[in-house]
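Worksheet: one structure, shown below.
One protein chain is absent from this view; the other protein chains keep their places.
Chain lettering (A, B, C, D and E) follows the sequence in which the chains are written, and residue indices restart at 1 in each chain.
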Amino acid sequence: MVVDIRGLVDAKQGTVDPRIYHDEEIYQQELKNVFARCWLFLAHDSQIPNPGDYVTTYMGEDPVLVVRKRDGSVGVFMNQCRHRGMRLCRADAGSAKSFSCSYHGWTYDLSGNLVGVPSEDDAYRNEINKAEWGAVKVPQVDNYRGFIFGTWDPSAPPLLDYIGDFRFYFDAFADRTEAGTELIGGAHRWVFPANWKFAAEQFCSDMYHAPISHASAVLALTPDDQDVDEEVFPMDGTKGRQFSSELGHGTGFFVESGDVLANIVGQKPADWFQGGNPEAIGRLGDARAERMRGAHATLFPNFSFLPGINTLRIWHPKGPNEMEVWAWTLVDKNAPADVREAQRIGTGRTFSVAGLFEQDDGENWSEIQRVLRGHIARRSSFNVQMGLGHEWDDDPDFPGKVNRVYCEMAARGFYKRWADMASGMSWDELMASVRKAVEVSG
Amino acid sequence: MVVDIRGLVDAKQGTVDPRIYHDEEIYQQELKNVFARCWLFLAHDSQIPNPGDYVTTYMGEDPVLVVRKRDGSVGVFMNQCRHRGMRLCRADAGSAKSFSCSYHGWTYDLSGNLVGVPSEDDAYRNEINKAEWGAVKVPQVDNYRGFIFGTWDPSAPPLLDYIGDFRFYFDAFADRTEAGTELIGGAHRWVFPANWKFAAEQFCSDMYHAPISHASAVLALTPDDQDVDEEVFPMDGTKGRQFSSELGHGTGFFVESGDVLANIVGQKPADWFQGGNPEAIGRLGDARAERMRGAHATLFPNFSFLPGINTLRIWHPKGPNEMEVWAWTLVDKNAPADVREAQRIGTGRTFSVAGLFEQDDGENWSEIQRVLRGHIARRSSFNVQMGLGHEWDDDPDFPGKVNRVYCEMAARGFYKRWADMASGMSWDELMASVRKAVEVSG
Amino acid sequence: MVVDIRGLVDAKQGTVDPRIYHDEEIYQQELKNVFARCWLFLAHDSQIPNPGDYVTTYMGEDPVLVVRKRDGSVGVFMNQCRHRGMRLCRADAGSAKSFSCSYHGWTYDLSGNLVGVPSEDDAYRNEINKAEWGAVKVPQVDNYRGFIFGTWDPSAPPLLDYIGDFRFYFDAFADRTEAGTELIGGAHRWVFPANWKFAAEQFCSDMYHAPISHASAVLALTPDDQDVDEEVFPMDGTKGRQFSSELGHGTGFFVESGDVLANIVGQKPADWFQGGNPEAIGRLGDARAERMRGAHATLFPNFSFLPGINTLRIWHPKGPNEMEVWAWTLVDKNAPADVREAQRIGTGRTFSVAGLFEQDDGENWSEIQRVLRGHIARRSSFNVQMGLGHEWDDDPDFPGKVNRVYCEMAARGFYKRWADMASGMSWDELMASVRKAVEVSG
Amino acid sequence: MTAQLESSPVTSVDVELQHQIEQFLYLEARFLDERRFEEWLDLFSDDVHYWMPTRTVRYERELDKEFSASNEVAHFDENKRALEERVTRIRSGMAWAEEPPSRTRHMVHNVIIELGDSPSELLVRSNILLYRGRLDRDVDFFVGFREDVLRQSEDADYGWLIARRSIFLDQTLILAKNMSIFL
Amino acid sequence: MTAQLESSPVTSVDVELQHQIEQFLYLEARFLDERRFEEWLDLFSDDVHYWMPTRTVRYERELDKEFSASNEVAHFDENKRALEERVTRIRSGMAWAEEPPSRTRHMVHNVIIELGDSPSELLVRSNILLYRGRLDRDVDFFVGFREDVLRQSEDADYGWLIARRSIFLDQTLILAKNMSIFL
Partner (left out) sequence: MTAQLESSPVTSVDVELQHQIEQFLYLEARFLDERRFEEWLDLFSDDVHYWMPTRTVRYERELDKEFSASNEVAHFDENKRALEERVTRIRSGMAWAEEPPSRTRHMVHNVIIELGDSPSELLVRSNILLYRGRLDRDVDFFVGFREDVLRQSEDADYGWLIARRSIFLDQTLILAKNMSIFL
């Protein structure tokens, strides 16, 4: 490895070297040290309700099958035959009894065990040890409130430790009612010619881009009698909070202002989400269940969501210069029908490949990426200094390290974590640094 | 070179590291050490019957001109002008008196000698040594039974030594009658987004994939009153043989069973090929001229053919992730007209880019290749163990190292030879290991 | 750096290693050591007449904004926001008061200074030092006779030293009248799948390709009563001159013969350009203003033009295997209307992506490039020996090192300069070698 | 207008109606390609449903699940007001995905007309190929078919209104950075 | 049916016939795109010859050798039975190149009709652009022209049968991993 990855991110000074978005070598390190070690979002329980139901997805660039097994648990394994490497299943989703390879017919059960080999006696003389040649399984799989996660790293800390202090904020999305959440059918999937980190960082830390990047959408959706700056997107950053976790996660939101949700998905979902659900208030308290507005969030590395708008998505890396976005719409299982319907339409209309908001993100990210073909362009650091040194950790309502909502503290946290991981820091060191940070700030 | 190529193939354990199909560095070594040293199939005599006739093809990724010279011999040289490197001839085939470069008009004769330089006196002051600046010639060219081969390596062993013990099997395709063979006009050429070795290995060693990969084609072509498993594609591997050469070549076939040929190209060619040609029986004996069925074969590295079906093809490498297939149909020169006609139609209908059989190979190889973008996907070895340790070399009918027809012995041989060559082993070592193997087995 | 770049060009023997056109590592060195150090043509004064007028272009692969400032001077700076790297302006040209980033709204003035940061007080607590975070400026910008140049290298010699002894020839194009020149509106831009050096070298040094490459165009445009070889494109190289500068620049032309201009753009422009403009004769003398014909020229590295035909163009590098051509038509500001009109039509008709001449260059360059995928193809040197050792430097009319017009002396000069620069030679060494050469030849 | 010249086994739609409907669709395409979005909006009825479902790769036996259902998420699931908002957005001068504007070319193919549920409605099926150029290098092809319900209307400038449009793209994963266009 | 309204210098084919034939070709394309292969087969006569020659790059003076001849190899050289076998294959559920199924869109262009050898036959020339989407990322364009012989038939469901189809692709090297499609 020629490049010293840790040196490319200076979280103290708030600068990032643009090569982290463009360099092929760094990208390969990223696949190895970040995507093959982190807990990654795989699927939501509601996508695979019945035994045999499966979806195919990626962990980094590795294709995996996520399968509901007969006992109700979930199996996750490489979507790659161990014989000559054929993709076992080429559908996005479906229901199956087993997975039979189209090349030579090796057959795997719902757990990925190799259970059938044509001519096993005659061709293999019964000498093949099928137990050794099952599909490569994801060694750790866990489920938090219906969200299924997995990691390739058997030594990764437990999922809840990995989520850590971000759980308080994740719960505002994931743990609103006992009934839980479900995904609406269908998904938006598209290709972005840009590095995945631009997207992940933005959802982690970037309320600041919205008034500019999404000016046209906000304008189009704002009723004539509303004042955008005051009511919809307050420019006063003290009216919101940003949170950054040492674990790389981050979120930001307005508090009791920024009524963008009603314009985006409609008044009913806005009411439901912002105080209209007594059970949520009981479980989450009023700060999270009533007063948070227009939140963005990223669970490190590439799982992002917008509470309220309720899009959630994975930013799948596809080389240093490309990602795929896979986006779904989440609803509270027990949400009223009209809330659900408004959310179904409103989320897709705003945050999707044709979405009023998301179209413009695509334009920005892809052009940033193109500029990075330049030699000088890759030589000057990006500025990630907003709010540097102004964080506090004793907010009465919002635990952890917080700051004003227009801030890049969470971006600094995201990139620091990324650099630590990508450079190969061990889990012991990684988690020790978190504990230390929590102690210091605590 | 970072990667130790020999370590990537373990022929003893029967495993192959998937990086050999994907890594750019390995690919460059392959161009240098395999394709610039091996004897490669260039053309068939019948493609260039008259002086001046030429075809253009590739040796590895290097474009060459194959030309019938005035004395009837064949000249082969780089299709690249020595001045500024322009491709001398941009047609696939044709007839020419000489080759004149479209950039500055340097002209080469049918042997690739530089014979004309515009303004040689005025511009070059007659100081250019034209003898030094002819097109780069392929130093060794040979012709075996109408098949023209060449190698870039002046120190490569003679063609017949290179073919070695595979000649017995090659002859069943190439040496059936004194009259010899010819190609039917036209060719199937297409692009596969997969590494060439998947194709070469399959034709070398893989009868096993046919019942699964080609199930639909076999089904569509099998008359209702036939039992596929018994008559068409016997699942009993003892009913056939696989042969593996230490030189990397391989073939496999059924013996007196597997009557797939009549279904694919028709009864008449099947009869002709399987016993109906007395001259062939006289030359080849009954094992090869009557009892072999449904054979597949690869002459190392990238020349494959199916005796009986009589497609032959080159798998041209085009980067680690892509190949081009160039496929022709061969017929015995003295075959009856109806045999020839049935073969012309049947071969194209089954083994071509639109062929009933070959369509599915394309799907498999391209998806294997795509999966190899993954980090985990490249980390687990493929299984090439079928029939390991069960070979014999005293078959009454089929000489050399043989095994049951459903087997991966020839794949192990192919990859071992590939790894030895790609890692840069010298011809002395390469041929010594062959002699030693023959002695041991002999 | 693995490759020793200087060893790839042997100007003494007249050979060039083809890897210089294909290798990615060499290309990155080229971006760094050539394009980020040389004076590059940016725009012509006439493109941006009024304050706020701008064009976007590239220096190497780096996008820059070229802006007419309020004081009439020209500002040049990276078309990249310092915040997260977004391209500031995505139009090819236009008029603006300032440049506001579409991502988060940072705003830059016409000089590239950062002048506005949304929520600077609230989000940045007024701690951002805007003076530090302006767009990266091109440190040296100069204007020679309306041609605007810039270099990234603060230590590069002054523009006139960089042009050096080529100025005599550049003036024949650029300095014909006090009124100067202007570009006709509109531009031809297209993508060539070939290395930029093929184009730059050809315009620098290659009259020799025209009779062959452009035979069809010359034929189509030549009236029936003219003898091509005698009148239009004399094959006698003594009828013209080639000039080569130690600085890498070069040009070639006929003298009092080669009346191609009238056929290409018409008699009126030919008369105007070749003697019909008394002011030009006064400024340039008769050799340059009357007797030069059909000239080609390249100002190192990638700025080329054809005096008379009056196309000028940049060969923008876009990776080792691709370039973009950006071509304009230049006219004398005080040229008569019919001259101007004939030039407008004739230039585009011949030298553009659909131009009768230029179509064929595209075919040649792209096929040379494709051949270089081959391993053997990259192993044999190209021949650049034409006229080697026959130059003189005491021509009565044409100063500097000259030779016959069909020659590759200027190509050798171009590649030698390229190799010296690409290998990282310092400006002191680079300019010392020039002085020494001038002394030796002087 | 929908009378037929004579009975035919291939289609019962007369050539004059075919001509009028094709011209109507070409006009619509032209409005889009010339960025005359307001005129384009006027071609749609006030109760229009403009819909493009998402699509997934499915094995043949589950091909009925290929497109998202009407109660699932869609790329477009728009009423007239939503279409108007999209035009408002584009007209704002700050819709970066369309500023500078894309260059679109809508190619309408294989127009097949069937009589609709009511005498004044037609069911019009067309293949669509939309070529988009954007900035200097972006090229996207959006290809699929459309099912329109065209309603005859006295008030409409051009005699017809699009009362329903369903668009079925031939991509599952959208191979474009955005769909800032209409189909 | 083939009567002409009036003499014209461009074409002697009347607009009604043009309409019927275009609709016939659109219907055929629709059958393919909707995977109604059995209905598609019914559009072909029992003695159909369905042919697509291979193609090579040749200099102009040898351009007559560009396409493979009728006695040389072809991409398709099919009789009715062979077409049926292809459909049988696709319907088997094990034709991996079409399982999951490709998404195709056949665009028929520039239909030029000429009277055929017999009064009941037409020679129909059309340009074809086939867009194929496959899995999540595969995109292929198959472009060329077709020469069809259409035969009028009382028995045919749609009045016409395709008695001969010749397809000439504009690629020499096929830039696709397979041609598991029909054109």
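Keep this in mind: contacts are C-beta pairs under 8 Å (C-beta built on N, C-alpha and C of every residue); 3 or more make two chains touch, one makes a residue touch a chain.
Since we're looking at a predicted model, the values are computed, not measured.
Residue E:V111 is the one among E:L27, E:V111, E:V149 or E:L183 that touches the chain missing from this view. Which of B:R90, B:R283, B:K333 or B:R379 touches the hidden chain is settled by the complete complex: it is B:R90. Contact with the chain not shown here comes from a single listed residue; of C:I184, C:M235, C:V255 or C:I281, that residue is C:I184. Touching the missing chain, out of C:E358, C:E391 or C:D420, is residue C:E358. In the full complex, subunit B touches the hidden chain at residues 90-92, 102, 189. Of the residues in subunit C, those that touch the hidden partner chain are 90-95, 184-194, 213, 215-217, 219-221, 324, 328-329, 341, 344-345, 347-349, 352-354, 356, 358-360, 362-367, 370. Within the entire complex, the positions of subunit E that touch the omitted partner chain are 5, 8-11, 13, 15, 18, 55, 57-61, 63, 107, 109-112, 125, 127, 129, 141, 143-145, 170-173, 175.
Definition applied: only the chains that are shown with their structure count from here on.
In summary, the chains found to touch both subunit B and subunit D are A, C, E. Among the pairs A-E and A-D, the greater number of C-beta contacts is found at A-D.
For subunit E, the set of residues that touch two or more other chains comprises 93, 96, 100, 135-137.
Residue positions of subunit B touching 2 or more other chains: 90, 213, 360, 363-364, 367, 370. Every pair of chains in contact is given here: A-B, A-C, A-D, A-E, B-C, B-E, C-D, D-E.
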